[in-house]
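Entry: chain A
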Amino acid sequence: ATLDDVKAKGFVQCGANPSLIGFATADEKGEWSGLDIDFCRALAAAIFNDPTKVKFTPLNAKERFTALQSGEIDVLSRNTTWTMSRDTSLGLKFAGVMYYDGQGFLVRKALGVSSALELSNARVCTQTGTTTELNLADYFRSNNMPYEVVAYEKNEEVLQAYEAGRCDVYTTDASGLYAERLKLAAPDDHMILPEIISKEPLGPVVRQGDDQWFNVVKWTYYALVNAEELGITQANVEQMKTSENPEIKRFVGAEGEFGSAIGLSNDWAANIVAKVGNYGEIFDRNVGPSTPLGIARGLNNLWTKGGLQYGMPIR
Partner candidate 1 sequence: MDRTSSLINNPRFRGLFYQVALILVVGWIGYDIYSNALDNLRRLNLVPGDGFLDRTAGFGIIQSLIDYSEASSYRRALFVGLINTLLVAVLGIVFATLLGFLIGIARLSRNWLIAKIAAAYVEIFRNTPLLLQIFFWYFAVLRSVPDMRSKWSLFGIAHLNIGGVYLPRPVFGPDAGLIGIALLGGVAVSIIVSSWAASRREELGRPPRVWPVHLALIVGLPVLVFFLVGRPISFSMPVFNETGPLLRRGFERGSGLVVIPELVGLLLALTIYTAAYIAEIVRAGIRAVSHGQTEAASSLGLRPGQTLRLVVVPQAMRVIIPPLTNQFLNLTKNSSLAVAIAYPDLVSVGGTVLNQTGRAVEIVGVWMAVYLGLSVLTSIIMNAFNRRVALVER
Partner candidate 2 sequence: MSDVSAAPGEELAVDRSKMRVSSTEVAIEMVDVNKWYGEFHVLRDINLKVMRGERIVVAGPSGSGKSTMIRCINRLEEHQKGRIVVDGKELTNDLRKIDEVRREVGMVFQHFNLFPHLTILENLTLAPIHVRRMPRREAEEVAMLYLKRVKIPEQAHKYPGQLSGGQQQRVAIARSLCMNPRVMLFDEPTSALDPEMIKEVLDVMVGLAEEGMTMVCVTHEMGFARQVANRVIFMDAGQIVEQNEPEAFFTNPQHDRTKLFLSQILH
């Protein structure tokens, strides 16, 4: 079983995007950071109470599924869209949605376009081998807009081509657009159109057929969201351990045996928050308004605040 293997080898092997600012990047020293990265660290914290017990495998779009299928990595946390075919026929299982995303469009302000519906005749650059190409085709066809797609192998090339003027539009998940825009020579000359043309729920993926490991990953995600709902933060988690709120008590492991049910220690959730923080903290730290990306919470806000993030109750 994966959990046993992970415990035996002493670290989680996590598949990640090699470079997507805010979601997964490694700095000069090989230190990884980002939203997807923090999820893996949370997983490590849950299992080992040590967020550093994780190793990252940079994967491009083509390799990611084979890497997971073959067992090269334990979990894929690499802005991967949850689709039915992937969830069912590729032998994969999505464990939650770390980021509700949608495909958007980046254009030059000089183009004078304010809506995606004005993009008729546009030339669109994108990266091959993702759901993006399919959504794009669907959107333009359903709106009867002619278009042309230029699909590159790597996003470095997409960006260079877009910058050179090969296309009018750069499309990918909105989160990616925010990240990529920063790499343009003059980011302020470009804007992201308001339309989101697809649902892109991005989340961690595991292999089918190992429910225990699936549970660990799934509940790590819920723990992050629940912690925010409960107001448990990295700063206050120690005090919270003495809280009388039964929900919090169950969360920090003061009550019940929820940890052992998924093969972890009882304070697994508290460890996550203590070491990595809750969902909101992770979001703000990596992609939130105070970062260069400056993404608003939007759909990724808690359900209580008008968003979609909803932690299943620990009970």
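Regarding candidate selection, all candidates are chains of the complex that A comes from, given by their letters.
Keep this in mind: a contact is a pair of C-beta atoms (placed from the backbone, for glycine too) under 8 Å apart; a residue touches a chain by one contact, two chains touch by 3 or more; residues count from 1.
This is a predicted model, so every value here is computed, not measured.
Colleague: Number, please: which of 1 or 2 touches chain A in the complex?
Modeller: In this complex, among candidates 1 or 2, chain A touches 1.
Colleague: If we count contacts the way the header does, which residues on chain A are in touch with candidate 1 in the complex?
Modeller: Touching candidate 1 from chain A are residues 61-62, 65-66, 69-70, 88-91, 110-113, 118-123, 125, 128-130, 133-134, 136-138, 141, 146-154, 157, 160-161, 164-166, 168, 209.
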